[in-house]
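For this view, one protein chain was removed and the others were kept in their places.
What follows is chain A.
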Amino acid sequence: MKWLALPGISLKQITRHRFRSALTVAGVATGMFLYTAVQTMQHSLAAVTQSGADDNTLIVYRENRFCPTTSRLPEHYLLDIQRIEGVSEVIPIQVAVNNCGASLDVITFRGVPPESLAEYNPALTVAEGSFEQWRGRTDGALVGENFARRRGLSPGDTFEAVGVRVYVAGIVHSPLTQDNNVAYVHLSFLQQSSRVGLGVVTQFNVRVDNPELLHSVARRIDELFASDAAPTNTRPEKAFFAQTARDLIEMIAFTRWLGLGAVLAVLGLVANALLLAARGRIKEGAILQTLGFPRIAVGLIMIWEGAILGLLGGMAGCLSAVCFFRFKSFTLGNEGLTLALVPNWNVTVSGLVLAITLGLIASVWPAIVASTKPVVSSLRQG
């Protein structure tokens, strides 16, 4: 038996029942698109909320406040925080957003002291325009690349949002996906134009020397300001995200069920298509067995068919999901935090593997049906 000939026969079954196969592949693709979309959300969320061993960033926020418009801290805390042992960098940030609730299209301005940005965020690279120009212009903005793409901005443009009018001095790229969805502006400029007033910031981002110091430094900061008029709540960046963007997280957690539904739908669809095919091909299987094909070969033709349908549908669905997220640059926002939905090759490849696996599982019963019908009685049927 030339076992390698079997996938060839399966492929012919697929390509020569073109209409039926196209429908099945389209269904699988839709399911896998949905699944990949859900997984992309889950994965993007996990990346910003699940703490890792080398996390070294703390967010200092006003105690019991969850939205950037209500978290107000005196800018002068900066000096006190800098003095704490274990702190390597501190940057005061004023955040202005158009929408505190969960939203698909958030616009976030981060006001930072222009001289500290490069130092605090060395991974930020200017893709277009210039950093110098940004430093030199009070109303200059360094726009994250996803933000720029969504809004169709390029250097030299001006735009207005959240009641603030800025000049695009550069487009920036950062490995931290959050940075790609915000616009960095001068701190004092934002304080003035958003009318929170000079000297008031939303938060401090603090970087510690050693990840092991993360929690002790957080405690020290909160103790320092506990009896102050503006007490603080300091948390690791990912915990901060997880606690602040709760609406968003609940919503995304719910999409798991959509993902599961998509998987079950794919399974049912392929199983149904193959079962119908198997029933319609009882005689074909009997003929193959009469020619000397072992039963298992007849079953394997069905199994290969399931795997190929899974592969084709999976490729179409998972890859179109990747393209969708790559070119649409979706950002979910909540409480001033943004979650960029970034396609991820792990998610895509595992989606593809899952699609093939579903095809295989779905073909098991049809394969049994096709291969166990007695030859003699199958040949007798009309």
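The criterion applied here is as follows: a residue touches a chain if its C-beta (ideal position, glycine included) is under 8 Å from a C-beta of that chain, and two chains touch if they have at least 3 such contacts; residues count from 1.
Quick note on the criterion: contacts and distances are computed from a predicted model.
**Student:** Which one, "ABC transporter ATP-binding protein", "Protein FixA", "Carbon-monoxide dehydrogenase small subunit" or "Ion-translocating oxidoreductase complex subunit C", is the UniProt name for the chain you do not see?
**Tutor:** Result for the unshown chain: "ABC transporter ATP-binding protein".
**Student:** For the chain that's not shown, point to the residue among A:Ile287, A:Leu311 or A:Ile361 touching it.
**Tutor:** Only one of A:Ile287, A:Leu311 or A:Ile361 touches the chain omitted from view, namely A:Ile287.
**Student:** Could you list which residues of chain A touch the chain missing from the display?
**Tutor:** Residues 1-2, 5, 12-13, 16-17, 283-284, 287-295, 375-376, 379-380 of chain A touch the chain absent from view.
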